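Can you keep this structure in mind? I'll have questions shortly.
With one protein chain withheld, the remaining protein chains of the complex are depicted in position.
== chain A ==
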Amino acid sequence: MLKYLETTTDDTTTDVHLSKLSRRGFLGIAGAFTLAAYGGRAEAFETYKTGAAAMPRGIVDDPLVFVSIDSDGTVTLVAHRSEMGTGIRSSIPMVIADEMEADWARVTIVQAPGDEPKYGNQDTDGSRSMRHHIQAARRMGGAVRTMLARAAADGWGIDPADVTVEMHQVKAPDGRILGFGELAETAMAQPVPSHEEIAYKTDAEFRYMGKGEVQITDLRDITTGAAVYGADVMLEGMKTALIARPPVVGGKAKSFDASKALEVPGVVAVHELPYGGLAQKFAPLGGIAVVADNTWAATKGRDALEIEWEAGPHGDYSSTQFMEEMKATAEKPGSVARDKGDIEDAFAKAARTFGQTYTQAHMAHIPMEPPAAVAHYTGDALEIWAPVQSPYTARLDTAKALGLDPEQVRMNVTLLGGGFGRKSKADYVTEAALLSREVGAPVRVQWTREDDVRHSFYHTTSAERIEVALDDAGQVTGWRHRSVAPSIKSTFAPDDGLPMPLEQGMGMTDLPFDIANIRCESGKAMAHTRIGWFRSVSNVPHAWAVGSFVGELAHELGRDQRQMWLDLIGAPRVMDPTADGLPEDFWNYGEPMQEFPIETGRLAEVLNRAADGIGYGRNLPEGEGIGLAVHRSFVSYVGCAARVKLVDGRITVPEMHLAIDCGFAANPERIESQMQGAAVMGMTLALHSGITYENGAVVQSNFYDYDVVRSDNYPRNVVTHIVEHPFSVHATGVGEPGVPPVAPALANALFAATGTRRRSLPMGAQV
């Protein structure tokens, strides 16, 4: 029996259930409490500005859009962010449910399609879902609770202030009780109260927030195989397509012969797709598509294609040669991005200088689920099901590619089997839509792992040169960082070889060190492949360079690693954009500096927590060492302390402590799982992951030569320390900030263990 994805046609017309099975998990709840409906406790939740309003189509906080209540009491909450493993599909609804006093066991979550005019911004990236939406979620939950109380009070003819709302029930002082279901109709017809009218919970009254006891809504389905990912959508008459894409970006088929492919039983059509290249946003690369009855026939058909490719303008790209060029560029002055004090003077007066260069290869995200999408074009409408991080962007881009009005396109979001930034770029969705139109049937496009490794939007490659001026006492008087890396900009517009402020702001221009003279420069590097954001983005190469350099400097000066970090960070202070010489166009992850400043005390705190946690300073056996690194990214602070142990020349990590300060920790259990994941991804990119190019084409193809950390050698015993804060300390980011400090901490640990210093990512698993 094939199962067909159901589209609900009830009130929340546009929402899709990601499984037909019940999705409710076990719930352990802390002690119950009662809550007056309202009494002017708006001060329990002081609102603050975030960058959310500046995102395309901003924030929607209308409870009538996100919350509905059935007469049986079922509360249906809309998740409008994409679920790729962070738990956000559960965590934001959890915030609504908490403030609403809904019983989580009676909450159903439906996934919003790509519809930003209705739901507000849906770009699930930048570690900003909780940062941008926690306030809206509290407002909506609080509003519905108030509406329920008012509806009950109206019916009872009493003052709403005397009503209490608790766990799906509304109670009168005389003991009368109404359930949410009984009140559903009258409550949802109440006017939506303003912020000031809502009696918000105090932190002590949170039932789910900050507890980590709510389980992800898809947990049961994931463990039984019922969860629906991109390739799991089955439509009647659906065909499957595999595409042979040009090996070099911007290349084309000079000629091709499809006759053998068409002879393969089950192959129904072969189509040439329009070609893409650089500066074409997320447009597909083009190529020859084989459409078949099933994946195996499509695979055999694609293998049988005879294609002569023409490389196009990037056929000479060699990553080895490019790296040498970038390293040479990093030796020379570049365009100045941050200039604090007088760097020339600092170097002129230096007693001595010390410098090193660090490099990083391109990387591919390789989410466990390779890209896949299902599209059904019916002439005047197009319906899509796909794992996408930015469903509305995917909808607009695909509508444009097919010459449709966006209103004709419905973009359903499935679960994502990992994203890491890859699935923000929905070229695979457009491919499926074009092919569905060509063949007049629903089409699933399936990327193979080889396709994914070879035709991605790659993490940039970089060379980072850091040099310091030192005085007689060994104090750092000047810090110069030259970064050379092709920019993401090249994916959107013709390239000028220089980065954007947002790339520079990720770990270079925001250097939080207390040094009198700082200069950050960017050198030119033109892109020769599609560059796209990868989890943590430019923080990866920048933190790699800065963190490794701090370790090297400590050694050079004969100082302790931890003391070196703390000396450079200096006394606790809030960075002052003017006095610290931050650039005018400084990018603080899109957040206002007043609300999300750079606080060095928080940086030192997470470093100390990680270092104390691992027992930094203790005696270790021969062949073992501890390395430290700390980094602020996505307005969160993460310290990493890693212990490396060499086993038969192989780098192993018996222990790693990650300490995170992400402001108010809304869902600590998922924060811990993100830190554990960051430890693994950080170790993977430190030891294994490098994409290289020869003659313009990616050399690697699958897990053979693009390996990842596995259970035979993963960071064992990852311990997460979460700095506790009240709600008033703004929630920041969680998905990405764990990754950047891991690789430099490992490099510093390797050095402590063996005296071997590695300066290139990936550094290799063997010593």
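Convention: a residue touches a chain if its C-beta (ideal position, glycine included) is under 8 Å from a C-beta of that chain, and two chains touch if they have at least 3 such contacts; residues count from 1.
The rule we apply is simple: contacts and distances are computed from a predicted model.
Engineer: Pick from "Isoquinoline 1-oxidoreductase, alpha subunit", "(2Fe-2S)-binding protein", "Succinate dehydrogenase flavoprotein subunit" or "1,2-phenylacetyl-CoA epoxidase subunit A" the UniProt protein name of the chain that isn't shown here.
Structural biologist: Cross-referencing UniProt, the chain left out corresponds to "Isoquinoline 1-oxidoreductase, alpha subunit".
Engineer: Out of A:G120, A:P193 or A:G417, which touches the unshown chain?
Structural biologist: Answer from the full complex: A:G417 touches the omitted chain.
Engineer: Just one of A:S194, A:T378, A:Q563 or A:N717 touches the chain that is missing; which is it?
Structural biologist: That would be A:N717, which touches the missing chain.
Engineer: Can you tell me which of A:T108, A:T295 or A:Q408 touches the chain that was removed from the display?
Structural biologist: Looking across A:T108, A:T295 or A:Q408, the contact with the absent chain belongs to A:T295.
Engineer: Which of A:S673, A:Q700 or A:T732 touches the chain that is not shown?
Structural biologist: Going through A:S673, A:Q700 or A:T732 one by one, A:S673 is the residue touching the chain not shown.
Engineer: Go through chain A and note every residue touching the omitted chain.
Structural biologist: 1-3, 25-26, 83-87, 215-216, 218-220, 222-229, 231-232, 234, 240, 265-266, 294-296, 299, 366-370, 415-420, 446, 448-449, 669, 673-674, 676-681, 702-704, 708-712, 714, 716-718
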